[in-house]
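A single protein chain has been omitted; all remaining protein chains appear in their positions.
The first chain written gets the first letter, and so on, giving A, B and C; residue counts start at 1 in each chain.
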Amino acid sequence: MNATLCSEAVAPTRQELLIFTIAGLLAGCRHVAVGAASPIPGAGALLERARSNGTPRVSVLGSTRNNFFTNGGVELFDCAAQGRIDAFFLGGGQIDGSGNVNLVGTGSYPSTEVRWPGSFGSAYLYFLVPRVILFREEHTRRVLVERVDFISAPGTSEKGIYRPGGPHALLTNLALFDYDRERRRFRLRSVHPGHGIEEVLDNTGFAFDRPDTVPQTPLPDHETLALIRGRVRDEIGEVYPRFVETAFPSGV
Amino acid sequence: MNATLCSEAVAPTRQELLIFTIAGLLAGCRHVAVGAASPIPGAGALLERARSNGTPRVSVLGSTRNNFFTNGGVELFDCAAQGRIDAFFLGGGQIDGSGNVNLVGTGSYPSTEVRWPGSFGSAYLYFLVPRVILFREEHTRRVLVERVDFISAPGTSEKGIYRPGGPHALLTNLALFDYDRERRRFRLRSVHPGHGIEEVLDNTGFAFDRPDTVPQTPLPDHETLALIRGRVRDEIGEVYPRFVETAFPSGV
Amino acid sequence: MSACQIRDLDDLAAAIPDGAKLAVSADYSGPAMAATRALIRRRVRNLHLVCVPVSGLQAELLIGAGAVDVIETSAVTLGEYGAAPRFVAAVRRGKITLKDATCPAIHAALQAAAKGLPFMPLRGILGSDLLKHRPDWKVIENPFAPGDSGGDPIVALPAIKPDVALFHAPLADRDGNVFIGRHRELMTMAHAATQTLITVEEISETNLLEDERFAAGVIPALYISGVVEARSGAWPLGLWNAYGEDEAFLRRYVAAAKTDAGFADVLARWLGEPAMAAE
Partner (left out) sequence: MSACQIRDLDDLAAAIPDGAKLAVSADYSGPAMAATRALIRRRVRNLHLVCVPVSGLQAELLIGAGAVDVIETSAVTLGEYGAAPRFVAAVRRGKITLKDATCPAIHAALQAAAKGLPFMPLRGILGSDLLKHRPDWKVIENPFAPGDSGGDPIVALPAIKPDVALFHAPLADRDGNVFIGRHRELMTMAHAATQTLITVEEISETNLLEDERFAAGVIPALYISGVVEARSGAWPLGLWNAYGEDEAFLRRYVAAAKTDAGFADVLARWLGEPAMAAE
């Protein structure tokens, strides 16, 4: 446990740790966009904004107060292509060791065994946004596979393909990985408190790099936790009222 | 003189004849767009609408009451490309016998001897709008030349070039020509009252076809003239207040 | 098709022929659900559904009712209510032809049609399996790539020109102008489509283009083929700034539609009971 976390405070929940970790991945960003159905990434971006004097600007799709687009559904994509979005979040039914993501389904396309909704904007934003953070809470061999069954969006591209963007990190309930664009592989950065490297290895379907000693994912200090449970909770609650009821300790 | 024009009515002015003639060129159109600085074409389109039960729809650039565009300056061009504009008007510092128009200048480009404003949307709309009406009041060898010095927009295109649009007619202070797309030449349709074929030949710098007997351009009947001097005058006056002061007989 | 011929939802449904390429808005952007119900009631068939850029319950119901041959979309999902069961079942059974896309590709292809262009280039996509399964998408060379760069491939998307665009909006006026506010993709749909059919919550007696502030978010009547007033026309989904989705209904729907029989029952009750909103 982080020494600056006062012992009398309620310990951070799993979601609060993820929110804090995401905020750390957004340092230095000028503008972060958050897609639909993404309460934890949204809260992470709002935390980074709250503790960094209003930077980055945060656009939360589905929000009224934190959505600045006025040109319809295409604006997020145009804005990314203009280089005005520094970070975005992608999930994936499957994510493989090269950073490929699959949002379409398992088995043989088109008659997939399991069909997921579809690729949304992934096949575009993964190319255009410099810091794409792969975020998937479930950390299992079902999700983190050696090779995705369908590439909604590739993790890397051949030389000569226009690609200012790509994967930056992968965050799950167990661990945080950095993505190494040169080696086209993930590198374990830290394991969350309460979990160990063996658990990560057991539940990851792809090979990844790691340091000799794997650190623990840092926890938020008291002040940051108060910010999460106060301002950030209020701000994200506008878009995700049911999320805040479950993700944050009650009565805080 | 047209027999139905009552003798007690004030005879149509030059501008009124042009307005009436333009209206006749718009029969059957669903939507006519009128560019900037075009009071006579605008009045012609509004006349056709007034006497045809609201068809065509008329978009007058610069108008508040008769401008339906809400997507900025590009909408006129997009709308034309969608096939939603049946007729448009082009002028030209020079117009030649093939229907080429020059809105750029005379002499050698770029250091033209005489420089006009520029090509505006001509190089696009001439290709996309089915019925482009060339309208230039001045009928002289200076304007109607054998070959334009600069092709802002060509009258015809090679086979294989996407071109649903092109020249439909040429109207001047002296005469009305049809454009023959097969022969790529103008054909004189009629000469305005008070002028003759010799005057047209003397003042036209290009060769054109003509029937053995050239008819006189028809004049508006009493009812139509009243419509021009009433409703059309009011409608076009919204955009061109100074035009209506000079173009229509006072006190009518 | 003139606006004055379309007086009610049945007229509107009749104006969308079997086999039409039909563009619909996303569930969160004015879905014309009352019109969709009328379409299903008239047993529309063989639709080529274009979802702008995704769909949910609207595509789900049309697919479940057997109205869809082809679906071109970036996703079909009921969001927090879960997967769209009839869509998933139809995919598994190979009952519909999938044209899986990515959101900006659908926007770009509609913009191409709105501009009368044969195609629009778009970055990204290269190396995705989407491209592999979309033989109608081509890869061309960027003609402006520096000569020494070894080339710069870029995807070219053919224009999508819907026969009909269909959506629900808060307000139209008697002249047929329709307010869509910031939901600009609805304007692109109307510009791109041959015909645009609209349902609205309310008809304004004053012209929407007269107020310059209002006018920026208005689709002019020029692009509109028919407007039908349909209060709660997005129900059981929501309409921005007006009402939210009917959560209880959607939960019941997802539970029931897991089976063919359950869906058939929902559909029969829904089509037979126009006042279900008041349940």
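Please note the rule applied: a contact is a pair of C-beta atoms (placed from the backbone, for glycine too) under 8 Å apart; a residue touches a chain by one contact, two chains touch by 3 or more.
Bear in mind that the values here come from a model prediction, so they are computed numbers and not experimental data.
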item	value
Among the chains presented, those that the missing one touches	A, B, C
Selected from C:24, C:131 or C:154 as touching the chain missing from the view	C:154
Touching the absent chain when the full complex is considered, from C:32, C:88 or C:122	C:122
Absent chain, residues of subunit A that touch it	31, 57, 59, 68-71, 77-84, 128
Residue ranges of subunit B at the interface with the undisplayed chain	36-37, 62, 69-75, 77, 81, 103-105, 109-113, 115-128, 150-154, 157-158, 160-162
Chain not shown, touching residues in subunit C	108, 115-123, 138, 140, 142-145, 152, 154, 156, 158, 179-182, 184, 212-217, 240-241
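The working rule: only the chains that are shown with their structure count from here on.
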item	value
Maximum centroid distance from subunit C, chain identifier (CA atoms)	B
Chain closest to the middle [Cα centroid of all protein chains]	C
Centroid spacing, where centroids are CA-atom means, of subunit A and subunit C in whole angstrom	29
Euclidean distance of C-alpha centroids - subunit B vs subunit C, Å	41
Multi-partner residues of subunit C (at least 2 other chains)	187
